[in-house]
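Can you keep this structure in mind? I'll have questions shortly.
With one protein chain held back, the other chains of the complex are shown just where they sit.
Note that the chains are named A and B in the order they appear, and that numbering of residues resets to 1 at the start of each chain.
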Amino acid sequence: MSNISLTAAENLQQIRENKPLIHNITNFVVMNYTANVLLATGASPVMAHAQNEVEEMVAFAGSLVLNIGTLSESWVSSMLMASQRANTLKTPIILDPVGSGATAFRTASAKRIIAEAKVSVIRGNASEILSLGSEQSNTRGVDTSQSVSDAAQTASLLARELDTILAITGPTDLVTDGRRVFNVDNGHPLMPYVTGTGCSATAVVGAFAAVDRDYLRAATTALAFFGLAGEMAGKAATGPGSFMIHLLDALYNMSPEQLEKGCRIKESSATRS
Amino acid sequence: MSNISLTAAENLQQIRENKPLIHNITNFVVMNYTANVLLATGASPVMAHAQNEVEEMVAFAGSLVLNIGTLSESWVSSMLMASQRANTLKTPIILDPVGSGATAFRTASAKRIIAEAKVSVIRGNASEILSLGSEQSNTRGVDTSQSVSDAAQTASLLARELDTILAITGPTDLVTDGRRVFNVDNGHPLMPYVTGTGCSATAVVGAFAAVDRDYLRAATTALAFFGLAGEMAGKAATGPGSFMIHLLDALYNMSPEQLEKGCRIKESSATRS
Partner (left out) sequence: MSNISLTAAENLQQIRENKPLIHNITNFVVMNYTANVLLATGASPVMAHAQNEVEEMVAFAGSLVLNIGTLSESWVSSMLMASQRANTLKTPIILDPVGSGATAFRTASAKRIIAEAKVSVIRGNASEILSLGSEQSNTRGVDTSQSVSDAAQTASLLARELDTILAITGPTDLVTDGRRVFNVDNGHPLMPYVTGTGCSATAVVGAFAAVDRDYLRAATTALAFFGLAGEMAGKAATGPGSFMIHLLDALYNMSPEQLEKGCRIKESSATRS
């Protein structure tokens, strides 16, 4: 067993024991499923977006998860208020830039959050993550035509530019702080057929970050946990509906030992320019 | 069979026959599950929060269910508008003070609703309910270290202070109007692992209150019905995902006779100071 597999198991154990409160300011589509994923994992979700209470709420939380789906102006303001307080308290912020790159409002909002707050981890798909970069890095596009080591290079540069950890999910996930690069091979092809699996993965990163202040490690082990639960769910599922339900059961039933044995994390051999 | 068991069965029968419209002003996280729980029970849910229509909508409803999760200012205003109309029409109001006690905004909003409207039943967990009291009663905290009769005493005092019925859910539920105290022993340990089970229980209280104007009895029998469905679901479930689905099936399939036989309601022997 590699060291990181053991860490994954220990992190899961910590979540189950401490039930960290995860404060989510997230989109309407995925609120319910995200809360259920966090509960099944062993964490305590709370959703709160009013400017009257976000600063107070985030003070109780082990992490703050921001998600810009179904965004509107007042929610951006709430996210910024909560972020300032989280930064003051050194509470990790996890950002899911849903749809960044698709509309100017989403891209600008994601960039504004990154500019005005210290974000610990950004979790998105390749096109969302790349939309956050300056034009130069953007044109280097991580896509399926790139080799794995090229993708790692591009992501590393962007992580350093943004001074954060990037968790890019896809058939193989890639997590980097700009120096080290981890690949996670857990997951299941039905995941993209259930809305909110990406957003829920981000929330699970929040749960792991609440118990492991090495956020590169937290994000990597969280994605392995979520992906492995997907594999377990996929064995029992007969379509995306049953998959989504089995996924909750798998998150709940997975033991730290199963995670240690089942997680497939590799440190990438990408040159670290 | 005790009298209250028979009443439970009759109330369920009434809901199935009359399909009362339940007007919910509730939080984003649980809207979908709450609507599905009400449909499975046999009621007709409607969710509407715009100030342009809440007064008109509540006039069609058998009860008004207010839930302060994911709250914001304009929703509080809508709740107050709908409440005034409900009070005029003598339509019961059921309040779920989600997160009251956690932030000042939630506590103040719950207290404001209670102050400005006549609320028939408040359903919450112990800490939420206790946050609604004046400081004196608050410090008497119903918690797991209290004996059952102490908890009943505290709840009775608070129910009289607030002039409403309190339905405090937990491993054993407690329902009181300040004079009589009922305990409901139905339920399942997976319930807290599904988001919105508490909120849905509140909505089911709304459905029962729409057909039984003895709200103490309505709340008690509603919690027994919901808890018994949880027990049935728990037998088939392999985790919180499948539990949440089996719960809907159990609510739909339960016959009044099954409810009469399966509900475990006891009138408490608490001294009635």
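Brief remarks follow.
Definition applied: a contact is a pair of C-beta atoms (placed from the backbone, for glycine too) under 8 Å apart; a residue touches a chain by one contact, two chains touch by 3 or more.
What you see is a predicted model; the values in this text were computed from it and never measured.
Annotation: of B:N52, B:T88 or B:S255, B:N52 touches the absent chain (contact as defined above).
Note on the undisplayed chain: of the listed residues B:I113, B:L130 or B:I245, the one touching it is B:I245. Although one chain is hidden here, its contacts on chain B can still be listed: residues 28, 31-32, 35-36, 39-40, 45-50, 52-53, 56-57, 60, 244-253. Touching residues on chain A toward the chain that is not drawn are 27-33, 69-73, 99, 102-106, 192-196, 237-242, 244-245.
Definition applied: only the chains that are shown with their structure count from here on.
Superposing the C-alpha atoms of chain A onto chain B requires a rotation of 120 degrees, rounded to the nearest 5.
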